[in-house]
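Heads up, one of the protein chains got dropped from this complex, but the rest are sitting where they should.
Letters are used for the chains, namely A and B, taken in the order the chains are written, and counting of residues starts over at 1 for each.
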Amino acid sequence: MRALVVDDATTVRMFHRGILEGAGFVVEEAMNGMEGLERALSAVVPPDLLLVDINMPRMDGYAFLRAVRAEPTLRSIPAIMISTEREVSDADHAFEAGANLFLVKPVRPDVLGRCARALAGAGQDMSK
Amino acid sequence: MGLLKNRETDAGPVASVATLRLPALLLATLRDGPTAAERREAALELATVPGAARDLAAALHEEVESSVREAIVTTLIVIGTREAAAGLADFINSDDPQLRNLAIEALRAIGPAAGSQVERLLTSPYPDVRIFAVNVLDAFFYRRAQDRERLHTILQHDPDVNVGLAAVEALSQVGAPEDLPALRAFAARFSEHPFVGFAVDLVCRRAAPGDKP
Partner (left out) sequence: MSKLASLRETAGNAKPVAGEPALIPISEAESQRFQDFFYRKTGIQFGPTKRYFVDRRLIERVTATGAGSLNVYLAQLRYEDPGGQELQRLINLMTVNETYFYREEYQFRCLVASILPELVAERTPGDQRPLRLWSLPCSTGEEPYSLAIQLLENWPDVDRYDVEIVASDIDTRVVARAREGLYENRSVQYLPAAVKARYFTKTSDGRWRIADDLRSSVHFGTVNLSDASDMRCHKGAFDVVFCRNLLIYFDEVSSRRAAEAIFDSLRPGGFVCLGHSESMSRISSLFTVRKFPDAIVYQRPKS
């Protein structure tokens, strides 16, 4: 399974990469929404999961998700949106933009791992 | 049809060259120009008018066209004064993510002239505003000792874990041995978060390779 991690912070990308690789994903990274869009579009096989930060330069997480949802080849990829913001309104924005799940930073490895596998692996063998 | 020969068309400029316009006219066009193209043009021409910083920021409050917002921000970056930074800092707390992120990007590009704005934003009661302030500081703190001190203070005292994590991220590129005590203090304060330990370990290793984290 393939995951795309979109976040402007190097430390966060590395942490999430470690968790997702541990959960059986091959991970690609992007440091802002526009780069994320380019990677998702140019991948030979589209990712099975998107992990998206909200606040990034160039193209924020909401704009990234909206752009992804507008692309036929990427429309139904499950997306976890991650943010520091705790207000309910942000979760609403996230779901409106097309997120399937909203998690608050800093994320716990076991939570992210389980959610990632659940979202991306629907239909796959989850016994591992 | 086909490729036009260069004797068939005039090979020179397509549009007539506009003469440089007075600031007052530019500002009026920026505010009230009916098309995005002319408002953009006015915004970009104002790059040679540092005194226009406040008016440019004011226009940014009203402008909804993306391409004009970009031009206004580009010009504020080029002007790069403390006044330009002050105008941009207003948008750090904006509900509009595009404006918020443009403001952060612009303040980062302006650099130390944005220092006093960063200082002010770091005293905000809202953790997210403090995070954004650290994101700005990230771009230039290594140039001035007092800015490095600010990061240490955040690591040692800020009550919000994500503000401290933004400071850790800032140190991930240009960390130095002098940052280690503050980094370790932060890790001790928030030891319940696995990411904190991970990030601090990573940055300590980079800051002082060979030292135990």
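Just so it is clear, contacts are C-beta pairs under 8 Å (C-beta built on N, C-alpha and C of every residue); 3 or more make two chains touch, one makes a residue touch a chain.
Computed from a prediction, not measured in an experiment: that's the story for all the values here.
The residue from B:Ser67, B:Thr153 or B:Ser191 that touches the chain not shown here is B:Ser67.
As for the chain not pictured, it touches subunit A at residues 30-32, 34-35, 37-38, 41-42, 58-59, 67, 71.
Although one chain is not displayed, its contacts with subunit B can still be listed: residues 1-7, 9, 11-15, 17-18, 37, 40-41, 44-45, 47, 66-67, 70-71, 74, 77-78, 102, 109.
The definition used in the following text is that only the chains that are shown with their structure count from here on.
Subunit B has its Cα centroid 25 Å from the Cα centroid of subunit A.
Chain contact summary for the complex, subunit B toward subunit A: residues 97-98, 100-101, 104-105, 127-128, 131-132, 135, 161-162, 165-166, 168-169, 172-173, 193-196, 198-199, 202-203. Contact residues of subunit A toward subunit B in the complex are 9-12, 14-15, 18, 54-58, 60, 62-63, 84-85, 105-109.
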